[in-house]
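Structure, as structure tokens:
Removed from the display is one protein chain of the complex; every other protein chain stays in position.
Each chain gets a letter, A and B, in the order it is written, and its residues are counted from 1.
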Amino acid sequence: MKLSSGRVLTAVLPWVVLVLLYLALVAKAPNFVRAGPMSVLLYSVTILGVVAMGQVCVILIGGIDLSVSNVMTFTNIVSASVIGTLATKGGFLGQHSLLFAVLACVAIGAVIGALNGVIITKLGMPDMIATLAMWTIVYGVMNLYRVHIPKTIDPSSHPSTVLTSFVTSRIFAFVTPASIVWIVVAVILIVVLRKTTFGRQVYAVGLSRGASHAAGISAVRTTIVLYVISGVCAALAGVLLTGSLSHANLDTGNNYQLWSIAAVVLGGTSIFGGRGGYGSTIAGAAIIVVLVNGLLNVLRIGTAAQDILYGVVILVMLLVFRFGSRKDDGAG
Amino acid sequence: MSVNNTPGLNPIVELRGIDKSFGGVHALREVDFVIPPATIIGLVGENGAGKSTLLKVLCGTYSADAGELVIDGVPQTHYGPGGARRAGISMVTQELSLFPNLTVAANIAIGREPTVAGFVSGAKARRNAEWALGLIQSTVSPDAVVRDLPFADRQNVEIAKALVDDPRILVLDEPTSGLREAEVDALMEAMRKLKEAGRSVIFITHRMSELFAVCDSFMVMKDGVTVGTRQVGDTNPDELVSMMVGRDIKSLYPPKATVDRTPGTEKLHLGGFRVGRSVGPVDLDLFENEILGIAGLAGNGQNELLEGIAGLRRSTGTMWRSGDPKKRTHPYSTPGAAVRAGYSLVPEDRKGQGLVLSFPVFKNVTLAGLRQISRFGFLPQSKEYEATRRYVGMLDIRTPSESAVTAALSGGNQQKVVLAKALDTQPAILLLSDPTRGIDVGTKQEIYTLVRQLAGKGVGIIFLSTDVTEIVGLCDRVLVMSHRQVVAELEGDEITEESITRAAFEGDK
Partner (left out) sequence: MIWRGLLKDAQLGARREPGAVMAYGALIIVFVAWLIRTPNLTPSLFTRMMTGQVPLALAAVGMAIVLISKGIDLSMGSMIVLSEMIVLVWTGPLHSPWLAALAAILVTALFGLFNGVLVSAVGLPALVVTLATGSIAAGFALVVAPKSVSGTLPDSFRNVVMTMIGPIPLVLILAFLLPLLIWFPIRRSRAGFALMAVGSDDAAAFVSGLKPWLVRPLAYVLSGLFAGLAGVLMAMSTNGASASTTNTFTLNSIAAAVLGGVSLMGGRGSIAGAIAGAFVLTFVNSLLLAWNVNGMWAHVVTGCILVLVVGVPYLVNQARARKVRS
């Protein structure tokens, strides 16, 4: 299959940038080659990678999910409070508090995702606005939930050690259990997108609704499935967040709205749909994590400059892709 | 090569040695084109010949890779749509360029609205619109909002928009396809009036009768090259066609078949078939070996009918196959269901519904038949390539490779890819909606031959066309539609251009 120069650029550039950034980080803080700090980077990439999994799916079909940040925050709070509440009750519920927390969160993510999908496909709302509306609805719901949690159970005081170790402990070198599971799922996703009927349908719908509809591909079903995936991924990322932070606040997920989209875009996937994939999104996610950790720990830049830098980096990469791949022929 | 109808007068525009390529396709090769004043020139050629591309270079939409564009003796640099406008060149394209949410007057005035003290004058814009619409005798109201107008009215607004500037050169790219006869005549009158006023018109159409009715000269193109020019008095339609195609076209249509129409042997029967809110009821029978034509003026429900059968539109009624009323079914509510039941549609809108243009060819070929070709949900690419190679051979699809991007192919070859996709699902009934519109003569002939072969091999063919000549040449039986109903059924010798046209106008009082 012929590769145009534009497509080579899009595929290779994110990894090149990632390596360069990582080298820059290590140069400034040699600490980051050691297993400990590396595993911090890795589990951060895992969390962002999980939510970006869902985001890339909906972006490929030509959509977007702006609700992920509040879904993550919501499940962060829910999982922490469920674990905390059940742990004190003991017995069957107490022993399986993590399981119930995860199930509850997955259900939340699936429901929100399904609502997104239905609103977009059946109510004629553009994806941006629909998921933004959902974002604000979840914001309200999560604040209301926060109020009604029994005051005696403070979500921050009963972290689940199982969850924490799943996310942050090191099996060997810098590898964490969560990251292994994530890589396995990532490989499955990449294979599904590239080699299966479902994957072909996703790209077809992303590139041309009219033609895929006429060919018998149900854009409605595909879209709803992908938004459910996005919701579930965001929910799981929120649970992972609980493991990594051991606490839950109303703003823990805020950055992930921008970051998840940035990960997809930095990886070279087109925001318009039909071009790109998850492999490069992983690179994009890693770029962001390296940037964040670098800025935060090494250069000690405050929130203000960080916010500015995120925006600038995204704009720069957008420009590079735009001018670098002007001769891009197609999306084979 | 130059054409000078009025010796002594300098040409308005001269294109010299124009070259233009898109990706791998060399659309124009050193084309020369001279446009003198006060002339109507017919630009003739197959699609892929380069006519539309040449005109887009003339109007500044495309910029040439090489060559000179000279206006009033001055070679142009940085030439774009603005430059074309300033030079007095106005074009009406095949793709409509109207804004649905603005009024007719606003659309006609767009970009150069008349102003009073810096603000747009609605009254002046309306007056200008009325004048331009009057030139072509259109009854459209300047205050109507474009999204509420039917296709033919929109086309008239497009033409009025080009006329309102009082252009020196008016370019018309297939302007008559949706128009009624009176409107076509009015358009030709307007062209003559322009010529009398010293203006020139460039006219592209696939209808020989129109070309010979109004043009002074022709320029024939083929494969991106100028084949030759002729004065209207020195040539005839056959010569033009053979210049375009380079072969004798007397055998354009394959011989028709004798069809056994015994009741009870129908391949397909539709009873009381209604599509959407207004099309039908239609009763339709299709027999073995038969090419059934659906004729009529564009926009009278023919395409909707086919889309209803193919599951793209909601329909009611009954349908059954193989002459067995006991196996009757409801119309299909999704395209997927229809495909599984053996119906394949070649859609009217090639680029929007027929193809995913950014896909490589092989992905388009298998698009409707993903289910058949997949193993446990996976798509073996080798099988996709194999299938594509088969169709490339069968249909003679000109493409650099199976993985070439479909958008880079010419219109005719793109249509062949759509056909390949439709055939890939092994249909029992093939529905073709205006499949040869905008396609070159050579490819048309290939499609006719193929369709006849398929009919002979047992595929039921329903062939919709707005080109009456094509219907007469190809089809064994014809249903004429007007105002969303079937108004006539013609068989054998009854099928003539006059009978079809008469039936098509039946409801038009």
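Heads up, the rule we're going with is that a residue touches a chain if its C-beta (ideal position, glycine included) is under 8 Å from a C-beta of that chain, and two chains touch if they have at least 3 such contacts.
No experiment lies behind these values; they were computed from the predicted model shown.
Considering the whole complex, the hidden chain is in touch with A, B.
Here the missing chain is touched by one residue of A:Ile64, A:Ile149, A:Val202 or A:Val225, and it is A:Ile64. Only one of A:Leu86, A:Val205, A:Ile261 or A:Ala286 touches the absent chain when the whole complex is considered: A:Ile261.
Within the full complex, the residue among B:Gly73, B:Gly111 or B:Gly233 touching the omitted chain is B:Gly111. For chain B, the residues touching the absent chain in the complete assembly are 61, 81-82, 85, 93, 95-102, 106, 109-113, 115, 118-120, 145, 161, 274, 276-278, 314-316. Interface with the hidden chain, as seen from chain A, comprises residues 64, 119, 122-126, 128-130, 132-137, 139-141, 143-144, 147, 251, 254, 257-258, 261-262, 265, 271-272, 302-312, 314-315, 318-319, 322.
Rule of thumb we're sticking to: only the chains that are shown with their structure count from here on.
The centroid of the Cα atoms in chain A and the matching centroid in chain B are 46 Å apart. By the touch criterion stated above, chain A contacts chain B in their complex at residues 1-2, 195-198, 200-201, 203-204, 207-208, 210-218, 274-275, 329-332.
Touching chain A in their complex are the following residues of chain B: 23, 310-312, 334-340, 345, 347, 349, 352-360, 363, 367-368, 370-371, 374, 377-379, 401, 403, 405-408, 421.
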